[in-house]
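One chain of protein is taken out of this complex; the other chains stay put.
Up next, chain A:
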Amino acid sequence: LCRLVLVRGSRYNPSFIEPEVNRELYQKPWEELSEEEKQKMELKAVQPIKAAPPSLSSSVFRDPMISKFTNMMMKEGNKVLARSLMSQTLEAIKRKQLEKYHKAAEGEKDTIECNPYVIFHQALKNCQPIIGLSSITKGGKTYQVPVPLKDNRKRFLAMKWLISECRENKHRRVLMPEKLSQELLQAFNNEGPIIKKKHMLHKMAEANRAYAHFRWW
């Protein structure tokens, strides 16, 4: 094994392509593929492909959003702890929802959502801001200019707010999974501190509407 590491860059040659793990794409028979997909497959047959990282797998239980969130929660590379916290959070959500389900009346049982993954995705979607502020310096003064955000940035902001909210504004004795599940359920119902933060950001953007023309991209 060559241990001579090349400095400044990835270890792969730039011609390597990201791997595609989704099994459904590979199970379609050849005739059903459209023209574009056939061309893509042919191109891919000639190009070398990177190895799949350990967080990627084709199992049914893997969710890219949950993996990203787990990585953001991870401290100092302790993936084991982060993953256990995540599973405990999902379990806590499920327990709370089941409690509500059993206590509810017959008519309301349909409206209560028990699947923790659905709750997680919906809560994240509710937390995502639509518009963000960016500081632009013009004529010596720095203005906060409202700017449309990309999808990646929205998801990142939502996850970051969730995690920082849970780490700072909690009682010393309350554990992370409990607090996280509380926040997620509140976000799912469009209430709670993170939704407030999102609305504050929107209001600030609306207030600074006058500077919108400073944006050049």
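Throughout what follows, a residue touches a chain if its C-beta (ideal position, glycine included) is under 8 Å from a C-beta of that chain, and two chains touch if they have at least 3 such contacts; residues count from 1.
By definition in this document, contacts and distances are computed from a predicted model.
Student: What protein name does the UniProt record of the undisplayed chain give, "AP complex subunit sigma", "Sodium/potassium-transporting ATPase subunit alpha-1", "Small ribosomal subunit protein uS9m" or "Guanine nucleotide-binding protein subunit gamma"?
Tutor: This omitted chain is identified in its UniProt record as "Small ribosomal subunit protein uS9m".
Student: May I ask which residue of A:P19, A:P64 or A:P148 touches the chain that does not appear here?
Tutor: Answer from the full complex: A:P19 touches the omitted chain.
Student: Among A:K68, A:R83 or A:H121, single out the residue that touches the unshown chain.
Tutor: A:R83
Student: For chain A, which residues reach the chain that was dropped from this view?
Tutor: 1, 3, 5-6, 8-15, 18-21, 23, 26, 39, 42-59, 62, 79-80, 83
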